[in-house]
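Below, a portion of the complex is reproduced, with chain positions unchanged.
Every chain is named by a letter (A and B) in the order it is written, and numbering of its residues begins at 1.
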Amino acid sequence: MQVGLIGLGKMGFNLAQNLMDHKHEVVAFDLNADAVANVKALGAKGTTNLKELVAQLSSPRILWIMVPHQVVDSVLADIQPLLSKGDIVIEAGNSHYKESIARYEQMKTTGVHYLDAGTSGGMEGARHGACYMVGGDPEAWAVVEPLFRDTAVENGYLYGGKAGSGHFLKMVHNGIEYGMMAAIGEGFEVLEKSDFEFDFEKVARVWNNGSVIRSWLMELTERAFSKDAKLDELMGTMHSSGEGKWTLETALDLQAATPVIAMSLLMRYRSLETDTFTGKVVAALRNEFGGHAVEKKSPVLV
Amino acid sequence: MQVGLIGLGKMGFNLAQNLMDHKHEVVAFDLNADAVANVKALGAKGTTNLKELVAQLSSPRILWIMVPHQVVDSVLADIQPLLSKGDIVIEAGNSHYKESIARYEQMKTTGVHYLDAGTSGGMEGARHGACYMVGGDPEAWAVVEPLFRDTAVENGYLYGGKAGSGHFLKMVHNGIEYGMMAAIGEGFEVLEKSDFEFDFEKVARVWNNGSVIRSWLMELTERAFSKDAKLDELMGTMHSSGEGKWTLETALDLQAATPVIAMSLLMRYRSLETDTFTGKVVAALRNEFGGHAVEKKSPVLV
C-alpha cells in the first residue's frame, strides 16, 4: 500500500523502515533534506516539498503524520487545501483527544477522513513492531488497517471507535504508565533506604522473571541498573510531556477517583524543585506554634 | 536432593510436584491425610507426623516450610527440638521480614540455619516455575541453591543477603504490585466513565502487546475481562493480606516518600466501606457553613 509519511524524526524514520519491510511504498516528507536523503537511500521516495508529496500519491491518498504535536496544526493547515474528498489522514503523535476530535471535524468539512492513532512502544516499537490505538471513521479504518497490522506487533493494534478514541486510549495508557513507573521507583527507594545491601540490577532481574510484577518496565529497570548500578549519575528530575496531566484532568471531569495517577503526576512536579513554598509555610508554622527550629538558608547559597 | 516439605496446601502441593519433576526427593508432611496420600501417589514419601518427617531426613536436614504465616511459629516450635546443628530450615511463606529476622536468631540458638524465602508467581509459579527472593546465611544458601534454581523460572531466584532480606524483597515486590494494580484499575475506570465505548478485553490485549505497560498484570487483566466483559458480577472490594501495609509502614520508618504505594493501600481500605465517617463530617460541615443540602439516610435502609 502506498503511504505518504510526513515527519522523519526518530519515530518517523523507524516507521518508514518498518513499512518498507512489509512491502509498503513509502513517499516521505521532511523539511530536513538529510533525513529525506537517508530514507531514499533505503528505498523510499522522498521530498522536502509538501505539494510534491501530495502530488506523488494516488487517490484515495493515505497520509501518515508523525511529527511533534506542536506542529500538527500547521501541517494540517498546509495539507488540507491539497487533499481531496475521500483521502485519509492518520495523525500518529501524542495529541490531546479533544484536539483530535476538533481536527476530525475540521477535516470532515472537506470530506477528508481523519484517524487519530496513539502509538506506544518507543523507537524500538516503531522500527520492529509498535502498539497502536486508533479512532475515527470505520470506513477509513477498513482501508488502512493493513498498515497498522503489518507494522504492529502481533495483536498490537486496536480500532477503538469514534474520533478521539485512539488518542484517548493512548492518554490513559500513559496515565497508567505514570503510576506503574512511580510504583517501581518507590519500591526501589524503599530498598535503597533500607539497611540491606541489594544489587538493584539483580533485584530487577528476579522481579522480571516469574513474579507478579514482571513487565517491560521492570525489564527496562534492569537495563538501567546494568548501566549505572545505583543511578548515581542521574538527577531524579521527572519531566512530563502532558499525557499524565491530561489523564488526571479527564478523570476530574469524569469525577473518577484516580489517586495513584494523581500522585504520580504531582510527584513529578515536586521533583522539579529542590525546595517548596509549601514546605516554607509549614516550617514557619511549626516555628510559630511550637518554637520548632527552622533551617535558614545559608547566605552563601542565596 | 532430599527435601522435607511441610505444608501441602495450594502452594505446597504444587511445589512438591515441581521438586519431583526435577528429580528431588520429597518427604512431605501435612496434617491432612488426604493431601499426604495424594502426594505419595505422585511418588513422594509422606507422613502426618512431624517426628516421622524429621526422622526420615538425612543430615544435614533440609526443611521447606510452606504454610500460612499464622502457623509458622507453631511449626517452628514443634520442629526446633527435633533438629540438629547444621540443619537448614527454609520458610517460604509471606512473613514479615522482622519476624523472619527474629526466627533466624531463635533458630541460630540451636545451630540451625534459617532462610527466609519470598515466593511470587502464584500457584502456577509454584508448579512450573516460581520467583524466589531468599535471605539468610550464605553457607546454607550454597547448599540449597539447586532447589531454588530447579523450581524457579530462568533467572527467577535471588539470594538477597542477610537474614530478612528475602521477605523484605517480597514485601516491597508486593508494595509495587499494589501500585501497579491500582494504576491499571484507575486507567480502566477512566475508560469506563468516558463517553467512548471500549471493549476492555481488547484494550487490555492491545496494551499487552508492544506498549510500554505490557506486563503480566495486563495479561491477567485481559484474562479477567475475557470472562466477564465489564466485571459486572464482581464487587470492587479490595482485600489485602498485609504486605502492602508492611511496605508502607517500613517506608514510614525509613522516611521514604511513597505516595503511590500509600494511596493504593488506602483505597483498598476505602473499598471496604460503602460510606465513611470522613464523608459524614465533611457533608455536615458543608451544610453548616454553606447551607448545602445533605443526604439523609433513607429510613427504610436504616
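Definition applied: a residue touches a chain if its C-beta (ideal position, glycine included) is under 8 Å from a C-beta of that chain, and two chains touch if they have at least 3 such contacts.
Fair warning: this is a prediction, and the values are worked out from it, not measured in the lab.
Please give the number of copies in the complete assembly; 2 of them are in place here.
When the whole complex is considered, it contains 4 copies.
Rule of thumb we're sticking to: only the chains that are shown with their structure count from here on.
State, to the nearest whole Å, the distance from the C-alpha centre of chain A to the C-alpha centre of chain B.
Taking the mean C-alpha position of each chain, the two centres sit 33 Å apart.
Please name which positions on chain B make contact with chain A in the complex.
It comes out as residues 120-122, 125, 129-133, 152-158, 160-162, 164-165, 168-169, 172-180, 182-184, 186-187, 189-191, 193-194, 196-198, 202-203, 205-218, 247, 250-251, 254-264, 266-267.
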